[in-house]
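Every protein chain of the complex appears in place save one, which is left out.
We just call them A and B in the order they show up, numbering each chain from 1.
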Amino acid sequence: MNELWNQIELSWTWLTASSQWHGPDGIPHRLLQHVWYSGVSLLCAAVIGLALGLLAGHTGRGGFLAITLANVARAIPTFGLVLFVVVIDYSITPVLVALVALAVPPILVNTFEGVRGVDPDAKDAARGVGMTGWGVLWHAELPMALPLILLGLRTSAIQVVATATIAAYPGFGGLGRYIIDGLARGDYQLVVGGTVLVVALALIVQLIFAGLRRLVVSPGLLGSARPS
Amino acid sequence: MDIDWAWIADHRDSLTEHALVHLRLALLPVLFGLLIALPLGVLCRRWGWLYPPALTIANILYAVPSLALFMIFIQYTGLTASTVMIPLTLYSLSVLIPNVVDGLASVSEPVRQAATAMGFGTLRRLMQVELPIAVPVVIAGTRVAAVSSISLVAVGQLIGQGGLGYDIIRGYQLQFQTQIVAATVLIVLLALVTDAILVTVQRLLTPWARARGGAS
């Protein structure tokens, strides 16, 4: 335990050293890279996952296909995918593709389950007051599925933030740089420092989603979502 | 993309061996996770105040990059299999504990009351009523944990314990696509077969559950 505290103290010294906060190898730059990779991947995954999930949930068709697809995507080792595609085409795109593949399943599954789980009576009522298919989706299904959808987005976001560290292995920077460098040099405090930054970023993501949930989910629905 | 089929045929044995190591590295942690998550989940369900902090810890663990977690454990367990399996166990826990709690919560209040009213004690009610009813949700979580674990093991190769991850890194270093593709495809197959087995186990264990599609 003592040793652990020692390491944490060393890492703290590293983190707070002013030299770490400037230049292309400084924390702000790496952090920006990390947020950029994560954000773009999450955005793409959200578009794909939400579209497919809403479609399958609303029509009640293709649910099995969607879930199977999500499971296959979950099974793909991000690491393998990143390295494989990088061998073919050395650019950041393969890394983003791998992160998108990682982020789609939770969004897709939760969106599908959320829309499918909307109380049939509420859907009926929506149709009963004269809403069209789009109206039902927009005014009934989506708002009621929102707690679960946000949960899926949050899970994906955290996974992406944690996994984007892999981008550093083929040399694309991000916060993973510190961890990979630390490993190469046997520099433990670098590893812990990098990790602390990634976890902190993940916690911020978590806070953002907690705020978002309070902001966009109807108070009538809060407390009904279950973590997945 | 060129696949060198002859290379795959030549390396069948080593690929198989790596696949077996891979499975062991990936699935033992899920098993340990399950063994720990069940009692922990029961405790969280029983003492509600325990759940929010447990969930927070699980969420934080989930956010730690796997590579970093592997490296932190090098300090204590060296470059051994444990260094990969302990973090994977922690990841499994972060998926499984909420699932066990949800599974127990899926037992409806009338069922719980009926059991009490018929003279089930707390322990007997847990073993004979609540846990069996939680099985579908717990297995749904186990599927996610197992599949993620199988795909995560590859990263362990960076500290020398990665099963098929060896072939991925080797292929990358040699810029040899076939080896990366073969290992990646094998990992996906292992995950899918494991998933299929778990689904079958669930069908057999819970003939009473309505077809419910997959859970996340």
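Just a few scattered comments:
Following the convention adopted for this analysis, a contact is a pair of C-beta atoms (placed from the backbone, for glycine too) under 8 Å apart; a residue touches a chain by one contact, two chains touch by 3 or more.
To be clear about the criterion, contacts and distances are computed from a predicted model.
According to its UniProt record, the chain left out of view corresponds to "ABC-type quaternary amine transporter" among "ABC transmembrane type-1 domain-containing protein", "ABC-type quaternary amine transporter", "Iron(III) transport system substrate-binding protein" or "Circularly permuted type 2 ATP-grasp protein". Here the chain not displayed is in touch, across the complete complex, with B. In the complete assembly, the contact with the undisplayed chain comes from B:114, out of B:3, B:79 or B:114. The hidden chain makes contact, of the residues B:133, B:155 or B:187, with B:133.
Against the chain not displayed here, chain B makes contact via residues 108, 110-111, 113-121, 124, 129, 132-133, 135, 206-210.
Everything below uses one rule, namely that only the chains that are shown with their structure count from here on.
Those residues of chain B whose C-beta lies close enough to touch chain A in the complex are 1, 55, 59-60, 62-69, 71-72, 75, 98, 102, 105, 143-144, 147-148, 150-155, 158-159, 164-165, 168-169, 171-172, 175, 177, 180-181, 183-184, 187-188, 191-192, 195, 213-216.
By the touch criterion given at the top, residues 3-4, 7, 63-64, 67-68, 70-72, 74-81, 83-84, 86-88, 105-106, 109-110, 113, 116, 152, 158-159, 161-163, 165-166, 169-170, 176, 179-180, 182-183, 188, 191-192, 194-195, 198-199, 202-203, 206, 226-228 of chain A touch chain B in their complex.
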